[in-house]
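Left out: one protein chain. Kept in place: all the others.
On to subunit A.
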Amino acid sequence: MIEAIGLTKRYGSTVAVDNLSFTVRSGRVTGFLGPNGAGKSTTMRMILGLDRPTAGSVLIDGKPYQELRHPLRTVGALLDAKWVHPNRSARNHLRWMAAASGLPAGRVDEVLDQVGLTSVANKRAGGFSLGMSQRLGIAGALLGDPKVLLFDEPVNGLDPEGILWIRRFMQDLAKQGRTVLVSSHLLSEMALTAEDLVVIGRGRLISQGSTADLIGGATQNTVLVRTPQAQHLGNALAHKGFQVESKPDGSLVVSGASSDQVGDVAASCGVVLHELSPQRGSLEEAFMQLTGDSVEYQSSEVAAR
């Protein structure tokens, strides 16, 4: 279990993480979601004791990282697949990690096999493709057979096969009862991988809960109506308390109503309908809705909307 309590990180006048509190439960994959620059990586570095929080704390199974007796046997992390010396072989990279945490050298070959890098174990890590580097990073995270695992954007830049592999891998780890925290800026990816979500924007917590609830709550279901008497129907619907938006092509988008309700209103005032279709919100909309104006580097086009 990971518990962040009032976690704050300031760099000069920039606030990267702002009074962030959340809990990550064991036995499930928790997605750590937010736009680029939301403070996900900074938070993960603070969880690992790499960056010192300006205020607040984060506990792993009740202890700060610095007080863990066997850090690599408790927490495994892949924050950046490029954190390897390019002239060192994959095996040597894992060998020093194993030695530093007092793990038997035999673990190195076990994890290499687990991620499928045995055949390139003696090759320089600098020559690895992104997918291979990610696998090496995951091997490093698994080295101490830890109960808690952190992955920062693990599928970024991977091909579909690699994405699928990582997704299954993380779900397997969670099924074994481990705590798995995976960050991403893609809700669509998290919807497939994570059961729980912690959503942040501009360093602040936006919401926390199960993935299904968050997506359900954030995607607005609307009804699209086309009718020659748009004005008339619009007024009638607005009178009933539904929100109506007129589109440039003359159609109406009704929110807060089911298609049944819209049909009933149309019938009661004798309006002819050419189209009546329920619209399901997309994950992207849900994400925009959740994070809203908390995108740090907003393009002016989005801002103008």
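Here is the rule we go by: a residue touches a chain if its C-beta (ideal position, glycine included) is under 8 Å from a C-beta of that chain, and two chains touch if they have at least 3 such contacts; residues count from 1.
Criterion: contacts and distances are computed from a predicted model.
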### Message
Name the omitted chain as UniProt records it, choosing among "Decaprenylphospho-beta-D-ribofuranose 2-oxidase", "Molybdopterin-containing oxidoreductase family membrane subunit", "Carbon-monoxide dehydrogenase medium subunit" or "ABC transporter permease".
### Response
"ABC transporter permease"
### Task
For the chain that's not shown, point to the residue among A:G34, A:G140 or A:G162 touching it.
A:G140
### Summary
Of A:A55, A:A100 or A:A238, the residue touching the omitted chain is A:A100
### From A:I2, A:A77 or A:V244, residue that would touch the chain that is not displayed
A:A77
### Among A:G6, A:P86 or A:G209, the residue in touch with the chain that has been omitted
A:P86
### Summary
Across A:V15, A:L48 or A:L276, the one contacting the chain not displayed is A:L48
#### Entry: Hidden partner interface residues of subunit A, rising order
45, 48-52, 65-66, 68, 71-72, 75, 77, 79-80, 82-89, 92-93, 95-97, 99-102, 140
